[in-house]
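The complex is shown incomplete by one protein chain, all other protein chains being positioned as in the whole.
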């Protein structure tokens, strides 16, 4: 989601007080103690504090899931929609109101299972919004069923002897979706996560961050392989600097879709950082262009005049 | 879909007469004269004639669309389901009956728009069936709306000044879906198309063929760039032979997902042939494995005995 | 465009008015293949009627194969109230033998059969009609020249009809040039060549079948417009302030979305073609949440896919207009036929107690006004409003007074004004008024909009008392709307034997049937419900004035013998006098079906179409 969309001047004339974490905090989260989602929430506060958007112009949306309870825990305009369909709703908000900043939060089930198709189509349309997927490799809210990111062998209530369906590859799926900013982070790496979320928020277009966020209740230790203090490795992506040095050729070029797809095929736990970034025009801009063209044709006639002219043609 | 699934012995004892095109022909197609779909139908007859499956063990399924009228034009067991949902239905038939051969036909709207998510999930599950997408870059049955494969600028009734949303890349989408056989052909190239469909049919697992099939009514000339006699180019993929020659390294390795993804990024009209092929276990096999394990545990007790034992535990 | 010189001067028809027989209204059925462009000339005739201050109504069928095929277009035009496209045709134009065979029995005895003698050989034994054979194909080819083959047959026939009915040639020329204006000069010229050739058919060949429409009653002052139901509805939405929406194509809803997609840009709005109907509902609700009056729509199958989203809209109390252009069901059903079988779903299709508003327009003109009413209700009651139109209305062309847009047009912009400290999205004692994003809240506490049961601020609650109160809140606002609705007017007898209750596109045929029934001495009244949920007040008193209440609708009699509206009315009023007249053949009601149905229920013999039909030709 872009910071470039001009904020509509709103009524108040008093100088704005800075937006603080305190002002952003709402209900106490109902998550289990230790759930990775707390850290994501904390990062979101930090990003909003950095961005200092007008408070009333921030919208936090979600579908259904533990992670999708997000909107209740942030004091912004908030929407708790239905399971798997948050993206079309959010896209409607973004296209309807270019002055607001749209953030969507959700889980792996919400985003990749029931909502998988909306991801692809919001992606190819490049609607200007930021989407954070809190991936815990499991269905949390419904208490431990296999999710489309659960690894083969994971023992859940729907796969008591271990799951057998090949999971999707989230990064490959996102790169293929047409999203113009695709990044990956880990809820245990607060600074990295905050940086990714901030970059996503500043990106103009459809930006997605997958954050590995542990479900301590139903999939403890799922991401230990990426946690250094548990003996894992948190490998980050070095991005190309275009400085002409020979080392630079080895660095990742985030505008290269095929390279991003290849990077996403690295074995578990893979790498973290920005996989893909491009600046294809957003649907917001393209639709604004259609409007401008149409209005040029009607010579910016008023709505009433346009409709009257149409009726005259039906005489 | 695999030819290896054992055909259940069916009642008749008389030697089977060979399955002919004549026996396979049903209602006269209601397609517009010149529609590419006629050629696809002709190829399907040819493939079935080659495969010589028992007539009663062939199932032809579809969703809704011009292309999805297919089941009425083939004299096999046939299902005309609802728009975009043919794959889960077909997967149910495949998993329910390992002795039948499941073929699904549909359009680009049916498969990539409303049905896009089912494609990905049937793919990752690798359900044993063959899916043919008759891609005409337009909604035919509903008379010329933009489809998810319509190129930017295409003038349809929903984009009278030219479409603006970036289309999906069908081959990249299919490669990413987890399908274990992915090929591309053109309805004007009957031999190539028949070969691709036959290979797909013989593949064990989820096999998909995208066939460019022109809608002469609403998108005439869409695929001329791939038609040699219209000045276009029909470039086919050379597959690796593993013959140790240096040329061979330049040929395409269909087991390489990233290479397939790269191949799919070639500019329009791209290349034709097998993009991807692998032999990951099918869900059919994996589920059969779960059943075998469960039956081992119950010592193959009868259904009644198993349920009685369960009830005893609830006393 | 300057009309080619061969065209006769406007008004100067080759025969003078006194050689012609006067007619009041006429039903013309054009039967051919959809490829022949019969819709085009049918449309011209309808438009011409509108421009001549005549009434008009059309009816068409859509071929069932993709490549086209047999198809009809029927126009009824003339003076007086034209309420249906007519049970029987006065004139049948048959392009092919199959057209002749399929439709000859829909021509009323004494009517005129015009056939293309190059393709049709009528049964010489059949003396019921006056048959006029014209070599339509040959004459067109001759007139236009070889290259275009028989393209233009339709315009030849239009010329022929202009000659027969002494139509206003100048106006037709205008219509032709408007229609083909954007295309090459050749096309316009060929069209006029074909038209002129048809018009030039010698009177002798027409066996004296020449007519003249009676002068129309003085016009209502406003010019007439001629359009179909889907367009009227679409422009009604725009007049109601809709600037945003989303949909997915499906017949017969598609033309609404296509028109919105191409028109809304002019108004600064956006219409999104979504990936499916679930997404379309999501986009529309996102637009609505962001402060706009938004629309989504579909036909049957697509509505079934929106049921979850609509339930959310009820729970979250989000204003939204939802269109269902009904077609034959269930499932994929009969996509190009008409049915009114989605009423129960409109009211009860979502899980849980999810009360919402359902409206239905009665004719093409009402399609425009019902959209305005839907917008008013959606905004005032912060609720989804479903409009049930149907395939027959969608494609039917009618002429009606041009609406006074300057008075009617609404333009609701998002209300971004700051909200006071007492702001709550879900107050228990008031109707919900959402604060869209961009609106600041004095307390600094921002609202949640939620599909979970919630408290006044939109935060989730499992509190039993609150669920009861919020359920009541959602119910009571809809009841308040119900109480505020106008009592439906009774047409015909204010009390008597039978009250016919209808809804939606059956209005015209029912009204004509009431006229015919009263003419044969039955005491019959009619009310037509536009508000289906909630129902308007005082129906009980109206029902009480009639011995029988007969609900006429195009759906199935159901397990217990009642159509869908009949079921609703019986449930509310538990009056055993409420009965049902239903049918499920995918076609609009013929007047005779209603007349006979009523007579039968009154224990009288039905008529065979032989009752008081005003003679026309």
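To keep things simple, chains are lettered A, B and C as they appear, and every chain counts its residues starting from 1.
The rule we apply is simple: a contact is a pair of C-beta atoms (placed from the backbone, for glycine too) under 8 Å apart; a residue touches a chain by one contact, two chains touch by 3 or more.
Note that the structure is predicted; figures quoted are calculated from it, not measured.
The chain not displayed here makes contact, within the full complex, with A, B, C. Among the residues A:36, A:106 or A:140, only A:140 touches the chain that is left out of the figure. Per the touch definition above, the residue from B:40, B:90, B:138 or B:164 contacting the chain not shown is B:90. Across C:213, C:235, C:562 or C:589, the single residue that touches the chain missing here is C:562.
Of the listed positions C:53, C:101, C:411 or C:453, the one in contact with the omitted chain in the full complex is C:453. Looking at C:301, C:515 or C:597, the residue that reaches the missing chain in the full complex is C:301. Where chain B meets the omitted chain, the residues involved are 8, 10-12, 23, 26-27, 54-59, 71-72, 75-82, 85-97, 99-100, 117-118, 120-121, 287, 290-291, 293-295, 297-298, 301, 303-304, 306-308, 310-311, 314-315. Within the entire complex, the positions of chain A that touch the omitted partner chain are 30-33, 35, 64, 66, 69, 80, 82-84, 113-114, 116, 139-143, 145-146, 148, 157-160, 217. For chain C, the residues touching the absent chain in the complete assembly are 64, 278, 300-301, 303-305, 307-308, 311-312, 314-316, 324, 326, 328-337, 339, 341-342, 344-345, 347-355, 450-453, 460, 462, 464-465, 467-468, 471-472, 475, 478-479, 482, 533-535, 555-560, 562, 567-568, 570-576, 578, 583-587.
Simple rule for what comes next: only the chains that are shown with their structure count from here on.
Across the assembly, the chain pair joined by the most C-beta contact pairs is A-C. Spacing of chain A relative to chain C, judged by their CA centroids, is 43 angstrom.
Chain geometry summary: the mean Cα position of chain A and that of chain B are 32 Å apart. Across the assembly, chain C contributes 275-276 as residues in contact with two or more other chains.
Of all residues in chain B, those that touch two or more other chains are 113-114, 116, 148.
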